[in-house]
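Here the complex is missing one protein chain, while the rest keep their positions.
Labels run A and B following the written order; every chain starts at residue 1.
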Amino acid sequence: MYVAVLVVCKSILQESFYKYILALLNGLFLIVIYPNPIHFFLLVLYSYLLTFLCADVFKFKKKIWGILFLLLPMLLVKFDIRIHSYTGKLNDLISFAGLSYASFRIMGYYMDKAPKEKMADITSYFNFLSFTPTLLIGPIDKYSRFKISQDNGFTNINPENFIIGWNNLVKGIAFKYILAEAVDRYWLSKYDTQSKEFLPMVNNMYGYFVYLFFDFAGYSFMALGIGKMMGIHVPVNFTNPFLAVNPSDFWRRFHISLGDWLKEYFFTPLYLFFTRMKGLKPYPLLRQNASLFLTFLLMGCWNGFRFNYILSGSLFGLYSMIHNTYTVQCKKKGKDVFFGNMNPIAVRCISIFIMINLSALAVYIFSGRCHL
Amino acid sequence: MKTVYIKRFLMNVIVYLTIAMSLYYLYSPMSNYGGNKTSSTVKFVYQQF
Partner (left out) sequence: MRKLFFLYFLPLALSLCSIYLLAHNVKMNTFLFGVKQEEALADYFRYIPNYSHRIAYENQFLRSNDSSETIYLLGSSELTNNTDGIPYNFITTHFRTKVKGLGHAGNQCFSIYSQLLANEERLKDAPIVIILSPGWFHADAANGTSSEVFLEYNSERFMNNIIRNDSSKAFTDYEIKSISGFNKSYSNPNLALKIFKFKHLSSKDILHTIFYEPIIAFDKYLLQIKLDISNKVENNEPKKVNGFRKMIVQDSIKINWDSLEVISKEATLANATNNDWGIKDSYYSQYVNGVTRKVIFYDTSRNQEFKDLKMLLNLLKTNHANASFIIMPLNIYCYTNLKELTPTINSMQNELNTYGYKCLNLWVDDPAKYEKGMLVDVMHLSDYAWYKVDKFIVDTYHLNQ
């Protein structure tokens, strides 16, 4: 329906009107389908004003304060803070679907904004945060990329992009509504999550990993497809994660936009921070590993301050640290310190097998379907 | 060129039919899979009174 409206508008309006039509459609979705739309509108206003104050008025040199203020609503929800005078849960007041993803985009915009760069116009900013296909579970886009798409919105609506979008949409539907549902219905649901026996636990582990991939990748492909048909390029979020040969390769294939976001806005600044610390200067490996571990720990915490999330994030952090150390050692010694001179195809197959099992284990812990 | 188009057309017909049938099988209103599960905790037991 949205695509049809945009196609009609394309034939009668100029390119500059695209963002207003898009804002209208995004607003319509929020008002009609979204539960408690007022929460979302308030978050957009809050973050816009705060970004303006922090970046253009007070011009904080250390962005951390701005980040903390911008992330305040999400942090309050994640920490599940209660106020004594209010008998209900604060979460019920400020929590809403898509808060985390909106917070990621808000923070990304604030971090990317150069000191003298003009503030985004409110319509584009609203569209960036509320773009219907990516509103709830991403992918996490960057404002600059979104803005370029939006500025050429009507131009991007063409048969070529429609076909690309359509194919992605069909793929997404098949992944999410057929494969993920079939895995859940005929595999996962057959096994008791409370069982402590080996077979049900193994099935829960692999079943959930496969289910999560099809469900999440399906959603991402649908978002990409609908976005493309609407004239907005949504970043690719999944490319064959089951073929990953190491942890860093895995995050280049699985939930790519989150991996990129964490790398750009957390890992790199943290690594630079450690580099500036005099005591850590002689230990580059330690700096890298510490940054990697903390990045994945943050990823775990972001899902919520629960033991299974934190443990799952820590496991991914541990995998990355081990792999990073292994890579450095290989470089140092000029040879593969683990596989030696083994056939590269065999090395690749073994690596894929190890990575699938390690990531399935971490995702299994993340799922909360296991006993801890 | 025409053969390529016809091949792709037939391919798409097969793919779309498979998807449509699978969707119907999984989500048809006739399917009673998991229907009406309630998470209601209210249990009425004669003896509770």
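The rule is simple: a residue touches a chain if its C-beta (ideal position, glycine included) is under 8 Å from a C-beta of that chain, and two chains touch if they have at least 3 such contacts.
Here the structure is a predicted model, which means the values were calculated and not measured.
Interface residues of chain A with the unshown chain, by the touch rule above, are 28, 31-33, 159, 162-163, 166.
Annotation for chain B: contacts to the undisplayed chain at residues 5, 8-9, 12-13, 15-17, 19-21, 23-25, 28-40, 42-47, 49.
The working rule: only the chains that are shown with their structure count from here on.
Work out the mean CA point of chain A and of chain B, and you get 28 Å between them. Residues of chain B touching chain A in their complex: 15-16, 19, 22-23, 26-27, 33-34. In the complex of the two chains, the chain A residues touching chain B come out as 170, 173-174, 177-178, 181-182, 185.
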